[in-house]
Structure formats: C-alpha cells, structure tokens
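Below is one structure; the comments refer to it alone.
For this depiction, one protein chain was excluded, whereas all remaining protein chains were kept in their positions.
For reference, chains read A and B in written order, and residue numbers begin at 1 within each chain.
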Amino acid sequence: MKVVLEHLTKRYPNRNKKEGGEVVAVGDFTFEIPDGKLVGLLGPSGCGKSTTLNMISGLTEPTEGKIFFGDDDVTKLPPENRGVGLVFQNYALYPHLTVMKNILFPLQNLKGPDKLTKEEMNARALEAARLVQIEALLDRKPSEMSGGQQQRVAIARALVKMPRVLLLDEPLSNLDARLRLQTREEIRRIQRETGITTVFVTHDQEEAMSISDVIVVMKEGYVQQIDEPQNVYDDPVNLFVAKFLGTPAINVFEGHVAAEQLYIGGEPVLRVTGVPDQDVYVGIRPEGFVPDEKGNFGCGVSRVEVMGRDTSIIAENSACISGQIRAIISSVRKIDKNAASVRFSLLPEKVHLFSKETEERIRFRE
Amino acid sequence: MGKSKYKGWLYLLPAIVFLAVFMVYPLVDVLVYSAEEGYSFASQTYTGTGLFNYSYVLHDPYFLQAVKNTFLIVIITVPLSTGFALLISLALTSIPKLKNLFQTIYFLPYVTNTLAVGLVFMILFKPTFYTDGMVNLLIKFFGGQAVDFIEGPYWAKMFVMCFYTIWVVLPFKILILTSALASVDQNLYNAAKIDGTSKSRTFFRITLPMISPMLFYLIITGFIGAFKAYSDEVALFGTNLNVAGMNTIVGYVYDMLYSSGGGYPSYASAAAIMLFVIVLTITCINLMVSRRSVHY
Partner (left out) sequence: MTDLSRDYTKIEQAARTRKKIVHTVIYIFLVFWALMVLFPFYWMILSSLKSYSAYNGEYIPKFFTLSPTLENYVNAFNAVPLAKYFSNTLIFTLATTAIMLVVIILAAYAFAKLDFPGKNITFTLFLALMMIPNELVIITNFVTITNLDLRNTFTGLILPSITSVFYIYLLKENFAQVPDELYKAAKVDGCSDMKFLLKVMVPICRPTLVTVVILKVIECWNSYVWPRLITDDANYFLVSNGIQEIRENGFGRDNIPAMMAAVVVISVPLIILFLIFHKKIMEGVSRGGTKG
C-alpha cells in the first residue's frame, strides 16, 4: 500500500495568546511513500514529525492537504477505519492485561463480516507473537517484562490486525543503548518479512540511517530533504541537513570563494570550479581530512584520541564555527601525538559549500 | 551522644501527649463506659458492669430508627453518588473546552458550610404559610402534588436527605475521578482508537480497570463517610432529629451524650462501639472485594 501525502499542513493556534496567530506544526508536506518501504521521519524534537505521523494515523486532523492510502482518500476518515497499526514510544500496553490479551485486543474489536472466531483470533495472535519472538511470554503482564520485550508486544499488537500501514513513533527511545540496537534490527527484519509500508519517526539520525529505505529530514515543520540514507549523508541540500546527519558531526567553517578558489582563514584549501565569488559556510566531514605535510589546510592540535580502529585528531582553527575540529583518520597512519600543529589536504567529495545567506548548498565541480 | 539519642522523642512529645489524652485514653475509656451499668454523669458512679447498655441501645426504638435511616442513606447515596460522579467526570474528560470552569463550579459545595447551604435546601423544599416552596411549585407545574419534604412523609424526607448528601459528597468524588481519568496514559486510548475499539469496550476494558484503584478508594471512603452521616441531617431537619424521625447512628450517639437529662455516656459509648464494628466489617468486606477486582 503506497501512502501519498499532498500538501499536508497542520497549524495550531499560538499557545502564547499575546502573540496570537498560528503556529505551523507541519507545512506543505508532499511525498509519496512507495509500497512496502520503510521510511524514516527524522528531525529534532518539535520539527513536526510526530504530528505528521498522527495525521497519517488519523489521530490528528490536518488543516490542509490530503492523505491517500493507495487510491483512497483517507484524509477525513476516523483512525479506526484506516487500517493502520501504531506503536508508541512508551509502548502503551494495557497494563492490566496479559501479553496474549493485549495482542488479542484489536482482533476482538472486529465486527460484522470481519468478525473472527476464537480459533482464528488465537491463531493470528500466536502468529504475530511468533513474528516478534515473544511466544514464551504470552501469560506475563507488561510490568513483568523488560522494555525491549514490551516494545515487541506493542509491535505484535500493531501487526496482528494486518494493517495497511505500520506507524512507529520513536519506538526505541525508551530503550537502553544495547536493546535499541537489537530492537532496531528486529524492526527491520519484521518489516522485511511482512512487507508492510512502514513509517518510522525518530530524532536519532543513526537509527534513521541504519533502518530506513528512505529518510525524510524535517525542520520546524518543513521537509528539508527526502532521499536514501547514504545520499542524504553524502549530498545534503543545506547546512541544517549536513549538521544533523553524521556522528561525529560535520565541521563547519567560515570561508570565502574568490576566483573559483576556496579560502578558509586566508589559506587557499580547494579548487571549487563553477562557484561565483562570495562568502560561504564550508562543511567538512570528519573523514574528509587527510594528514598531508604539503596540505593547504593548517590547524593547531589540541589532542589526539586513539580509538582502536581509527584515530581522532582534535584540532583548532580560528575559522571554525562548530567548536573544535574533529578529523578521523584510519589508525594505520601514525600520528605524532605531541605535534603542535598539523596540515591536512581535503577530500573534495567530503567538502560541502553553503550559501552564507540562505544556508543552501552550493555545488561545485572539482 | 546519649542526650541526642532521645531528641526525637522531644519532637514527638506534643503529638504524643495530645494523642494520648484525646485518642488513646478515650479509646480505652469508651469501652469502660459501655460496660458500666447505670452510670450517672452527675455523681460519676455506676451500679455494676455488664452488657446491659448494649441491650438497652438495641431495644431503643430511636436507635433502631437511626440504624434504619443510616443504612438507607448508605445504600442509596454511595452507589448513586459514585456512579454520578463517574458520569460527570467522564463527561468532563471528553469535552474540549470549558473543562476548568465546570470543574471549579462542581467543586464549590466542598468549600461551603454544609449547615448553611442545608438551610437553603430547606427553604427550597419546604412549603410555608406563604408559598409552597420552589420545588413544590415545580412539581405542581408538572402536574404533581405538593409534598412537605421537611416535615412531611418519611420517603419525602429521605429523598431530600439523600439528594442533599449526594450534592455534598459529589465534589470530592468528581475531583478524584477526573484526576484519575486524566492520569490514564492518553496513548492507551489512541491505541484503542486506532484498533477501532468501540466506546463501550474502551470504557469497560480500559478506562474502568485503569481507574479501579481510585474507584474503590472512593467507594470505601464513601461507605465510611455515609455511615457517619450527621451534620447534613441537622442542616435539613434541625437538631431534634429523633422527633423528625431522621436521626442517624452518629446523631443518636451525640443526642445520648448531650441530652437535656444530663447525658448518658454509657449508652452513647455502646452505640458508638456498635457503629465502629459495623463500619469496620463493611470496610473489610470492601477491601476484600477490591483486592479481588483491582487488576494491578
């Protein structure tokens, strides 16, 4: 089932009554989620990703725009008629019911021609339990389980009625780091097995990158970029997206382009063919620095962190506006830890230029 | 170090002194009183010990009337007020606007002097020489017959009594239930909604179990409170409740203690102890039931 959002908009009255007017929670969101894909909605808190999800589920009514499931316009349809499964951040399991009864709950709501017999219900519930691998826990109550197990039950409950679309609202953020890793792989596996179109909301870019077929990056209600995870990372459309994706974060500098030459702190660091003369922001990924004695880019070294697989050089440069510079080098290269300064040459594909006024990406040829 | 070890007792001293004099000693004393036969308040002497006081109270028609009244009040007002409070709280929770305003209005009776407002109820329900009173005029308007609710037939008096009691106890129950409802995780409802759960199923399978601890708390305190009904009765029917036929067990205790004849603390004690036993029994039953029905 593909899901189409057309100019989807949600405005709320301003909570601060003195200012009045309206706040845009989601603005003009247009996007087609292909059938059977897993889409990650990514952005900082308050960017409108949960509102978008709630509009897809039907819990929130959009101010403008339309939502289609396949060819059906479901914009004004109440949630129970949409056939969506929703998984919450805090699981929202019924605390007084056992796991089995929690999973059975949605099935027992079915009426009319959809009504199931007891045996059918039990079979479906067991099937869902098997899918998320909690068959052994069916008689437990939610309070007797770990967070990861509870989240699996929640997913089983969402899947048991065979929804057309599965929606996951920050499903991993109440889990500890190890469980988070494990559960996210689990979700990926379940999604692949069932082939249900899935929307996944998160503020954790690593999570979104690792699990999604397509990432939608949002900021303050507006979509910034929609693309496959690697493309969003390699080819960000603006400074916000560049900064939001990647750990460690991208290093940002003030720079200047003159005669197709990029200058940072007065040093010519890179040829940027096709860029008119102007002031720019320069984003350089940590892996874009190559230690090179003849390199054009010089920095003072604060310290060197050895992390086994690779080495981080923490450096300083007066043009850097994102705190300290962090460069990641393969540990095969030996670095003099006591050096006071270091010179780098830059990998052009890891260097992104952004307009100083609009913060939009400026592309260049090498 | 030796001195500071007992410092805690020093802080406790005032509380302990007051509790000892006004709670522990009276507790023992009330048992003693209830066993002292023919105790005279004036001379502070008694003729013997035994269970005569209990038997006297149990054969006193005023006491039997008081027991009947009290049980009626309990049986009628506790379920009605709890159910009605639940209904109002559900309504309050489901509306988008004006919730705070309604809540504040509903709470108003809690902070008013029940004796004072009881007087207003009395004039609303009582026909006088000049007028039949508001309520009777309404009854007549709908084709009924005027009744003296304050000094008339028993059922009419019991009706006003229960109506006023419910009016007085609702604010507390509404407050507790609305906050219980508000503390149910909204996502449970969202989850249920997405699964197409019907309104009634949502209520019986989610809402009710989730607020059941608070509901039982209200039922238990409601029983205790209703068994101790007294000042609401005074508010409506005046201090001479025996004559009005609307006395309660607590009223009986006080009347025994402070009658024009100088008081009979022994009878009062016997009646009070019987009340205590009744309340204790009912509370225990309530607790057992709630243990079985509260799911988590």
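Odds and ends about this structure:
Definition applied: contacts are C-beta pairs under 8 Å (C-beta built on N, C-alpha and C of every residue); 3 or more make two chains touch, one makes a residue touch a chain.
Everything quoted here is computed from the prediction, not taken from an experiment.
Of the candidate positions B:49, B:112 or B:281, contact with the hidden chain is made by B:112. Within the complete assembly, residues 5-9, 11-12, 14-16, 18-19, 21-27, 29-30, 33, 41, 87-88, 91-92, 94-95, 98, 102-117, 119-121, 123-124, 128-132, 134, 137, 167, 169, 172-173, 175-176, 179, 218, 221-222, 224-225, 228, 230-231, 234, 238-239, 250, 253-254, 257-258, 265, 268-269, 272-273, 275-276, 279 of chain B touch the chain that is not shown. For chain A, the residues in touch with the chain missing from this view are 71-74, 76-78, 81.
By definition in this document, only the chains that are shown with their structure count from here on.
Averaging C-alpha coordinates per chain places the centre of chain A 57 Å away from that of chain B.
Residues of chain B touching chain A in their complex: 185, 187-188, 190-198, 201, 205-206, 209-210, 295-296.
On chain A, the positions that touch chain B within their shared complex are 57-59, 78-82, 84-86, 88, 90, 92, 94-96, 105-106, 108-110, 141, 143, 157, 161.
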